[in-house]
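As structure tokens, the structure follows; a few thoughts come after it.
Of the protein chains in this complex, one is absent; all others appear in place.
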Amino acid sequence: MMRRFLLISVPYFWLLILFLVPFVIVLKISLSDTALSIPPYTPTFDWSDMGAFFRALDFENFLFLTEDDLYWKAYLSSLKIAVISTFFTLLIGYPIAYGMARAPEEWRPTLMMLVILPFWTSFLIRVYAWMGILSSEGFLNQFLLWTGIISEPLTILNTNTAVYIGIVYTYLPFMILPIYSALDRMDGSLIEAAEDLGCSRLLAFWLVTVPLSRNGIIAGSFLVFIPALGEFVIPSLLGGSGTLMIGKVLWEEFFSNRDWPVASAVAVVLLLILVIPIVLFQRNQQKQAEAEQ
Amino acid sequence: MQTVTFAPWNDPNEKPLIRFQNVTKKFGDFTAIGDLSLDIYEKEFFALLGPSGCGKTTMMRMLAGFENPTQGRIELSGQDIVPVPPNKRAVNMMFQSYALFPHLSIWDNIAFGLRRSDMPKNDIVDRVEEMLKLTRLEKFARRKPHQISGGQRQRVALARSLAKAPKLLLLDEPLGALDKKLRQDTQFELMDIQEKTGTTFVIVTHDQEEAMTVASRIAVMDEGRLIQVATPDRIYETPNCVYVADFIGDVNIIEGRATSVGPERYRIDWSDSLPPLTATSATPFSDGQGCHLAIRPEKVSISTERPAEADNAVEGKVLDIAYLGNLSTYHVELPGGTIVKAQTANTRRISRRNISWEDSVWLSWTATAGVLLAE
């Protein structure tokens, strides 16, 4: 019994102290006064004096978030960017996953590996690679000028378009893998049965393949949407001054403005926004796990 | 395999090796075993037989120590083993999946248990060699489990669980993963090894043929209860209820009302249009009591003419004939719709079948052929 207690308590307390307690602190600081909390600052944890603790709380920082339109614009713009890039990731990822699932059996492990390989390479480097491509004298513009499609270089880097491209590119494997595994499990004779019963190719795809890969689509979309919403690296390297994303705002609030209570309030609100998709994602995963049993 | 002399369960002075005393096992609200008592004797080959979910595996896991009873006592050689953890019990188990350690060679698999004891190294080597010889696996000692066939894996699992010379060996569906032919050969091998080592075997199976072949006694289980505990021949010939009769082998069940017509002799009224049947029964039935007559198909004769002397004879129409090679089973529909199966041995090769579909035939059996059951 001692052994079981140790086995459970070591990872348990680790996560309590280094994951849960920090959130409580964020919550507390988000509810405390700016003036007191600007560094150098040592938060006083008067857990014993709970009464005074609660009296000291106020929602000033959250009110501040609603007053300054920078914040809600940043939240809205993050949502918009996350939704649009998730949509494009799905649009690009689905045909790739579909092609992989239809590929000859002996190719599939190699194709799988080719999808996973970028995931193991540095995220930062993959974002960086696009800086050289998208800049006004970059490869994309060079190529387009050479083909004669355009006569003037396009401005792509430091716009929202570059952010979309960056998100689609870096999160593509997260979309492909769950869809592929859903399609791979699908019995090929189902399509034949649908065609046998009078469906055209396209109709069979729409009526059989798409519904059967639904869980993969949902899982993939959440896996892209959730991290994209809080993304920091992509908007700060590929986006411009006009690119508003909440991860970047939080970073700047913290490192540049050094306003910790507001940064904490931003984090709390971001978390509240994320709770909905995270819960939906968990439920989808659970349903899928149950269906497999 | 049953010897006349080996019947310790009939000897009141014999001490059982295993004793279940009013054992109940609950998983949450579900009662897997309900107030069950059972004695198993040394050197027995005891079979727990029943459909999946009847509690037979739970019984075995309680013996191995992986489950503890909610109530009651389990004794091994007179000692309560409930508080003893599995690694301290003189009981070994052969798992249904064999549970061979994939990262160890056959040799190391067999030596695994011995190394956990304080046996000297030389003795371990000797013992492993002995087990390899017993199970004819000498050639495969250095291989890994995935490098041998299913039948060989089964023997490794057996050797590994026997290596520590346990007082009791538990076998969980030991032949379930083998194909039919191999299974039959292995059944005899198991009996052979059981006899050679003198170990008490408790086998769990859902295969009634397997239980009948190997076991000295069979416990038929259903829904966590023991339905009947007896030798295979008694289970087959004198089942104590319709459930057992139906579970073991093929059987015709005819439902009716009994009326006493002599000492241990009863008339069974079972149909409005057909004459009553006659059957003997040692268990008494009151007049008008509902009863089931259970008759094995091989005890029903089939003929084209009405047999001259028969306790019971009914006429019907052949509905189906199942040719099984050694046997043929006739499905005969009686007026009123009851279907009775009759089986004959095909003793001659390609004899011209004189009975065909739609033929009118007579079925007959003696008064002692069937068993009269109350439920």
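Order as written gives the chain letters A and B; numbering starts at 1 within each chain.
Please note the rule applied: a contact is a pair of C-beta atoms (placed from the backbone, for glycine too) under 8 Å apart; a residue touches a chain by one contact, two chains touch by 3 or more.
The rule we apply is simple: contacts and distances are computed from a predicted model.
Asker: Not counting the visible chains, the remaining one has a UniProt entry; which protein name from "Sulfate adenylyltransferase subunit 2", "5-methyltetrahydrofolate--homocysteine methyltransferase", "ABC transporter permease subunit" or "NADH-quinone oxidoreductase subunit M" does it give?
Answerer: "ABC transporter permease subunit"
Asker: Have a look at A:65, A:177, A:217 or A:267 and name the one touching the chain we're not showing.
Answerer: A:267
Asker: What residue numbers in chain B mark contact with the hidden partner chain?
Answerer: Looking at chain B, the ones touching the missing chain are residues 64-66, 85-88, 91-93, 95-97, 99, 101-103, 112-113, 116-117, 144, 146-152, 160-161, 164.
Asker: I need the residue numbers on chain A that touch the omitted chain, in ascending order.
Answerer: Considering the whole complex, chain A reaches the absent chain at 3-4, 7-8, 10-12, 14-23, 25-26, 29, 41-43, 45, 92-93, 95-96, 98-100, 102-105, 109, 111, 113-118, 120-126, 128-133, 135, 137-139, 142, 169, 172, 176, 188, 191, 226-227, 229-233, 236-237, 247, 250-251, 254, 260, 263-264, 267, 270-271, 274, 278, 281-282.
Going forward, only the chains that are shown with their structure count from here on.
Asker: Starting from the mean Cα coordinates of chain A and chain B, work out the distance between those two points in Å.
Answerer: Centre separation, chain A to chain B: 59 Å.
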